[in-house]
Structures are given as structure tokens and as C-alpha cells.
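Only a single protein chain was left out; the remaining protein chains are all shown in position.
Letters A and B mark the chains in the order given here, with residues in each chain numbered from 1 onward.
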């Protein structure tokens, strides 16, 4: 552990808060990453969001959320490989009634995120240059997935 | 990576926000999953929550939170097995003064969640059909655990 070597902080601003909620429905093409960034940005714009945070919550236990690199598709391929190594099929799972890809999907969901929060500043998602918001479909076949979107903040 | 194949969004609604906080104390029976869903639903009802989100924050580093399947108990057994494989005891950890289950408990906590957010819509937790909210006790013996509950939204 180390202390921060160099650390600066921008001035704070204060505004009052509203809540805007929506449900996003996605038909996934099966296992892999689905980029949600443009759709979340559209929600922020439609909500008239100025300052606050968007919460994403996925209503499933065999698909999950993550924020990852948006540039090189090989990163996403390697992330899939990594998850497969951490939660392989045919590893002696006792829960196998829904197919060999189901229990690994639950493990991968537990290791990634069911809920995410992304701040909104000046009406824009405060993502870094290389960040995108992904749904990760862990099941082999296509599924219909629901994500609750909620903005809390100044509109 | 793929783009969403089919994606729909329900209309948004806007409401103003309040904060309601509470601390939940749980005596765990030792290692395993404790279902908190009914208690969180009770908090939402008692708070008069209508639209917003509940934040859960666990005040410990050897127990954590997750959202997982509520139906087949074999899923929880396999999740425990998965965590044990990812963070086994007796793996040469240097931190061993608190027993062989302590350092694996820290690793498992890091790989799962210390904080969770669950939206509330129409006065109900917006969980999916198969989702439950669990505390995961990573230590072998029973422990007293505290979780901060906080609703932010319209009451």
C-alpha cells in the first residue's frame, strides 16, 4: 500500500436531485459482449440529465455488466477467455439441469457486476476516453435481457 | 462485441428525491449464503419508497454481497465451490494470523461486492424473477455483520 503521490481535486458544485427511471430490453445474440454505451447516453439525453449518476441494474443471474475498453476487440475476446478459465464448463458442477453453460454463467455473473453507477457531469456520462458500458451475455444461446436504468440528479 | 440486436425502452418518469437510512444487523451461521431479500423488501415498504434505489453497503472485509439465483440451492453450493477454487485455503498466503480461512475470505470479498444498488419501481424492488439478494459469509465460524441500507428517491 502507498499513499497518493500526487492528488488534486476539482471544485465541487451542488444541485438538487430528481429521479428518472426506464427499462432497457435487449435481445442478445448469445455469448459475448453487447455495447450499451450509445443507448445509455441516449437515456441521459432524453432524461434531460445535467448532474448526478445513472444506475444500471441487470435483472438476471446469468448475464452481467462491466465497464471495459472500447477500442481493441481483442480485449473483449481475451476477457471471454479469462472468464471461461475462471468458470469452466464440465467442472463437476452439481447444478447442471439447465445445460453445461448455466452454472458457469452464474459464477461469471457473481465475479462481475449486477449493478453499476456512472456519474453524469455537464449533461454527459463521465466515462473515460477508453471506457464503454457492456452487457456480458454468459449463456451460449440468445436471450432477452432487461436492464433498469435510473438517473438520480439534477435535470 | 456486438451491437444490441433488438432494444426497447419504456417511458421515463421524473420524481424528486429523499434519503432514508438504516442499519441491518445479521448474525450469520458461518460460511455460506444468507438471503436478505425479504428484509430489504421490508425496509423499502417501511420507508414508504415509491421510486428510486436501495443501496446496500457491507461494513466488513471478510463477508460480501451478491445477487444470485433464488430457486435451486445447488447453485449456491456450486458458487461456494467456485469461490473456494478461486481463493483456496493453505495456498501460501503470508497473512495467516487470523486463521486459514481469513485471507481467502478477503480475496472472495474483493471478487464479489461490498456495495450493491437495486432500483425501486412502483414501490417494489425491481429484482428479476430469479434474483435474490445474498450476504455471503466467507468465514468458517458465525459472525455478527452490519449492512447499511439506504433508499434514495421518492417516498
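Operating definition for what follows: a contact is a pair of C-beta atoms (placed from the backbone, for glycine too) under 8 Å apart; a residue touches a chain by one contact, two chains touch by 3 or more.
Computed from a predicted structure; not experimentally measured.
A.B. asks: Please pick, from A:40, A:53, A:103 or A:147, the residue that touches the omitted chain in the full complex.
C.D. replies: Of the candidates A:40, A:53, A:103 or A:147, A:53 is in touch with the missing chain.
A.B. asks: Please output the residues of chain B touching the missing chain, sorted low to high.
C.D. replies: 16-29, 32-36, 39, 43, 46-47, 55, 57-61, 73, 76, 86-87, 93-95, 97, 103, 106-107, 109-111, 113-115, 117, 134, 142, 146, 148-150, 152, 155
A.B. asks: Tell me which stretches of chain A touch the chain missing from the display.
C.D. replies: Counting over the whole complex, chain A touches the hidden chain at residues 1-17, 51-53, 66-69, 72, 74-75, 77-79, 81-82, 86, 111-113, 116-119, 121, 126-131, 152-154.
Everything that follows uses one rule, which is that only the chains that are shown with their structure count from here on.
A.B. asks: In whole angstrom, what separates the CA-based centres of chain A and chain B?
C.D. replies: 17
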